[in-house]
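First the structure, then my questions, so here it is.
Every protein chain except one is present and positioned as in the full complex.
By written order: A and B. Residues from 1 in each chain.
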Amino acid sequence: MARYLLKRIGYILVSLLFIITITFGLMKLAPGGPFTSERKTSPAIERQMQEAYGLNDPIHEQYFNYLISAAKFDFGPSFKYEGQEVTDIIKRSFPYSLLLGLEAIFIALAFGVLFGTIAAIRHNKASDYTVMVIAILGISVPSFVMATILQFIFSMKLSLLPIARFESFAHTILPAFALATTPLAFIARLMRSSMLEVLNADYIKTAKSKGLSERVVIYKHGLRNAILPVVSYLGPLVAGILTGSFIIEKIFGIPGLGREFVESVTNRDYTVIMGTTVFFSVLLLISILVVDLIYGWIDPRIKLANKGANS
Amino acid sequence: MKKNWLVLLVLVFTMSMILAACGEEKTGEKKDNDKGTDKLAADQTLNVNIRSEPPSLNPALATDTTSGAVLNQTFEGLMRVNQEGKVEEAMAESYEVSDDGLTYTFKIREGAKWSNGDPVTAKDFEYAWKWVLDPANVDTDYAYQLYMIKGAEAAKEKGGSLDDVAVKAEDDQTLVVELEQATAYFLELTAFYTFFPVNASVVEANPNWAQDQSENYVTNGPFLMESWKHKDEIVLKKNPDYWDADTVKLETIKMVMIEEENTAKQMYDKGELDWLGSPTDSIPLAAIPSYKKDDVLNISPLAGVYYYAFNTEAEPFNNVNIRKAFAMAINRQGIVDNITQAEQAPAMALVPPSIFEENAEGYFKDNDLEEAKKLMEKGLEELGLSEMPTIKLSYNTSEAHAAIAQAVQDMWKKGLEVDVELHNEEWGVYLDSMGAGDFQVGRMGWLADFNDAINFLEIFESVGGNNYTNWENAEYQGLLKESRAETDVAAREDLLRKAEDIFMEELPLAPIYFYTNVWTNKDKVKNIEVSPLGLVQYKWGYIAEE
Partner (left out) sequence: MTRLQLEKADFEPLGIDNEESEKIVGESTSYWKDAWRRFRENKLAVFGVITILLLAIMALIGEPISGKSYNDTNIMNVNKTPSAEHWFGTDNLGRDIFARTWYGARISLFIGLMASLIDLVIGVIWGAISGFFGGKIDEYMMRIADILYGVPYLLVVILLMVVMPPGLWTMIIAMSITGWISMARIVRGQVLQLKSEEYVMASKSLGASNSRLLFRHLIPNTLGPILVTLTLTIPTAIFTEAFLSYLGLGVPAPRASWGTMSSDALSGFEYFPYQLFFPAFFICLTILAFNVIGDGLRDALDPKEGK
């Protein structure tokens, strides 16, 4: 187990090195720089700034400086926002994305599992179809369309919920739902098909024939086994959702991490690009690892040590 | 059964669309911005949207309109441009100009105080300006705004000493400034944020003072910083110690940062915002006709021009007749009426009519296809071409620019029978390729910093910087140089007009339209104007009782 963990952490580090290198390369390739603006500054002033921010150093030196700063998790100040440290930007924006993300994951999981189970139990009945219509809608409407329509119906026309910003629980409902629709639909479909499979399995039939009540069979034996595919889907999902969705955050005016990242690319705010990328990658890689661990815990049949080779 | 839920799917979708479409209820409120007759409401809070995080709230470092919109409320320079566009005394109680127009002596207002209680002195101004001009302080992109001060440019860029910069606090109350040459608009410039004072002792004590969101963010304007939640909102409150505090009625200004214009619009419709649109935000294009119909839309000229730059170095736009043909074949009125929709003025000149009144007419006729075709033929002959090759029209990625570019593409195709290829690039990439001359026709715009024609004319004085056209003209340069030495206002304007005549004869760019400020505000918001420079000042605003 310890060896396995070490090995996995080793891979995470290699992946990170790789990611930093790619990002650094792309960043330097991208035309324009942090000081490009519509109003050109005089060449002398631009030189002074390049110098002060170390952009005149040889490229390999800049690269190693980046590596070192990434290792220390200290990315320096933003180029665009005067005096704001990248770590502070992440620290202040991540909680928004985190809260919203957790809420969305909770919604997606709760409703997704519920819908999927209902659909499986009522296979080919009306409620099965209703649930699946919702699921398909969730998968097939682009999130920016979904967010705009939700906002329009629930805030503008029905005046039930606030339009935008992040000030109270009520403010989070719409963005969380908009964020949750796609994963919710996905989970519902996953859950439905795996639940169907499980319900047809021999051991469930045995349990039923032993006279256990329908409820016990479904909840005690069925769910535990049917939820496995959902768990494995959860890894990338968690990382993706927690680091914020640019679209949802922009439409609902939430100062989260997703916006910071996309905006840093447009601004060529090198330090912020690097910081958010590393942060996001670490989160993604760790959550994949955690999911693998949870997987082994739910289903002891899977031996972790072999997983790396067989996945 | 399976078919049923498909039907249901379509139904749900359609329903949501119908829900969206119907029930448009608009209260046809008629607005009038009459002054001083209304009763003040108990709650003097103004809610506005400033769209994005201000990159810097240090007046020395700010270079953008968002930061400017905050700084103009929290700080005050020597002078202030009031809502009628007149320059009036602010931190300076009075001033004197020497006969040669080179030396300005300002008397600082007695009783002017910083928010920490310190008096505002002439030394604070000297300190602030020299701080900007100190080469050790980087990020001061707007230092060039100070370059008319004697010795300023030398100190910043050519290794000159800061001691030789001709700004001097004779005593706490007296500030003497010497200019390189007489500059007609210098007084107006002192109202610009790069010229704002900073509290010398605060800045000395804490170089990061401008990031401090507490009372240590020491300011001298009509409003104080109450809180600053990054990327979220800034709250300003009235400064009780402001010298003109009696005039200030608003108690609180809440500035939220909502980037999505549609979201901001919905918040405005719901009453969560009191102001929508210029200068800190914009109204979604699609919403403009409906506000206009309800007669709640305010439109005022903004000193700026939207144009298509020609690359005059490369064929075919090295030929003046070709340039003219392309410029004339654009139907500006059509673009303004149907695409931008905010009553922008079709531009057939470089300097906006808010500065040169007669430019409302312009130098040529809009959408003059006949003349355009003639010029085109002539140009082709001069170039020795039998027909026009495909032209590349570049713009930076944005819905509005794309719409205009597509319309112009169509006009050139139909009017001149020229194939036009559109080419869009992300902003940073775009500026890079424009700078490298990698374009044929490219979209650009320019907004004035102060109300003077020189703002527009001096961009094209020499190649490089903001002049992407690669056009230069010795006579033009001579006229601009002459105008700088000219102290007589009328004679100077005459020189500038002559320069514009040359420019329009050579036409290195096709002007499209002159910008406007477009906004709508709630009825209760009174006495707030947007200036032709796109500035807004809440100093005089108030909320009337409804």
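The rule is simple: a contact is a pair of C-beta atoms (placed from the backbone, for glycine too) under 8 Å apart; a residue touches a chain by one contact, two chains touch by 3 or more.
In this text, all values refer to a predicted model and were calculated from it rather than measured experimentally.
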item: Sole contact to the chain not displayed, among A:137, A:161 or A:294; value: A:137
item: Candidate in contact with the missing chain, chosen from B:206, B:227 or B:338; value: B:338
item: Touch criterion as defined above, residue of A:15, A:87, A:130 or A:232 at the omitted chain; value: A:15
item: Chain not shown, touching residues in subunit B; value: 2-3, 6, 9, 13-14, 17, 20-21, 24, 261-262, 284-287, 289-290, 331, 334-335, 337-339, 397-399, 402-403, 405-407, 409-410, 422-426, 428-429
item: Footprint left on subunit A by the chain that the document does not show; value: 11-12, 14-16, 18-19, 22-23, 26-27, 29-31, 136-137, 139-145, 148, 152, 156, 243, 246-247, 261-262, 265, 277, 280-281, 284-285, 288, 309-311
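Going forward, only the chains that are shown with their structure count from here on.
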item: Residue numbers on subunit A that touch subunit B, as the complex places them; value: 30-33, 35-42, 44-45, 48-49, 51-53, 80-84, 89, 92-93, 124, 126, 129-130, 132-133, 136-137, 148-149, 151-153, 155-157, 159, 163-166, 250-253, 255, 259-260, 266, 268
item: Subunit B to subunit A touching residues, read off their complex; value: 1-2, 4-5, 8-9, 12-13, 16, 19-20, 23, 53, 55-56, 58, 61, 63, 135, 138-141, 143-144, 156-158, 208, 210-211, 229-233, 256-260, 262-263, 266-267, 269-270, 272, 426-433, 435, 445, 464-466
